[in-house]
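And now, chain A:
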Amino acid sequence: MLSLIDPALVAHLVLIFVVFNCLVLASAFMVWMERKVCAYIQDREGPNRVGPEGLLQPFADVIKLVFKEDLRPKAADAFLFMIAPVISTATAFAAFSVVPFGTETTLFGLLSEPVRLEVTDVNVAVLVIFAVTSMGIYGIVLAGWSSNSKYSLIGGLRSSAQMISYELSYGLALASVIMVANSLSLREIVVNQSGYWWYVIPKWYVFLQPLGFLIYMTAGVAETNRAPFDFPEAEQELVAGYHTEYSSMSFALFFMAEYINMVTVSAVATSLFLGGWLGPLLPSWLGWIWFMIKVLLLLFFYVWMRWTLPRYRYDQLMEFGWKWLLPAAVLNLIATAAMVIWLG
Partner candidate 1 sequence: MQVIAFYILAGVAVLASLGVIGQRNPMHSVMLLIVAFGAFAGLYILLDAPFSAVTQIIIYAGAIMVLFLFVVMLLNAHTEDDMVPATIGPRTLKMGVLLSILLSGEMAWALTQIGQSAFSTDPGAISSISSVGHIGSVLYSTHAFAFEVTSILILVSMVGAVVIAGRPRRER
Partner candidate 2 sequence: MILLNHYLVLSGILFAIGTAGVFLRRNLITILLSIEIMLNAVNITFVAAGRYHGSVDGQIITFFVMTVAAAEAAVGLAFVIALFRHRESLSPDAFTSLKW
């Protein structure tokens, strides 16, 4: 009977379940971290009533949102209105499916064959991430359009135009790393970063591609519509941009999609530039702890930027993306190509 259940298949299903739940918990954790960090930056304490240090605050928020009424404007296109947050969330989760977060594990000998700690590994993993993030634009465009309200439409169009513009620099930063790593598979890129120079400095690509890292993080922040590039959803400008007309769980889905996009950008940046699950002092099968630490550092950086920097105006934002970031990314690509050819 047990031979009918393939243990590798069960292990994969368990892995998918674990990754999915970790992502959902990560978005809940991000809600808490954002409010706490924001509070301490603003010299106050933040949520401290629900649970120790306010850690259960996201769950209280979710319970409140679930009990709210799910409104729909009458003139809105019903199907598109309903499916827009689903597209946003689905693409946010799907982009994480090719990110490796550890080496193989046999679950302390329970499995006969080691299972790699990722949902799947395709040999075009970087392109898959790029493709799935391009699909995420539709959630925002459809949300803005189908709400049939001028705030939503303008917010949706601005937001998607911003995402498309910064996708170019995003792709070029990815291309530079691919040139250095000579592979499109994220797992191979991380494995290429193992080892140390002079026994002290790890061979991470952030030291080989510092400008590429900066370009990637800037484009990633702009892609996820976070400050300082969050003009399309700024409260003072457009009520709430493309998700003005959404309430209750649909709104929660958009929020979750935004946080999970942040987690994905941070996770991909960790794999590409910061050495993924590699790190000193821990055995390699505990590499996922290092992965989590690095992703948390990048997420803290995200939140810190939001509450420290002022917001770009929309035309300043687009000018920055096209006139400064894109030429910088192209120059980075050319310089990387020259170095790869020169140094072999």
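Note that a contact is a pair of C-beta atoms (placed from the backbone, for glycine too) under 8 Å apart; a residue touches a chain by one contact, two chains touch by 3 or more; residues count from 1.
As a selection rule, all candidates are chains of the complex that A comes from, given by their letters.
None of these values were measured; they are calculated from a predicted model.
Here chain A touches, in this complex, candidate 1 (chosen among 1 or 2).
Contacts from chain A toward candidate 1 in the complex involve residues 77, 80, 122-124, 127-128, 130-132, 134-135, 137-138, 141, 145, 153, 157, 160, 164, 184.
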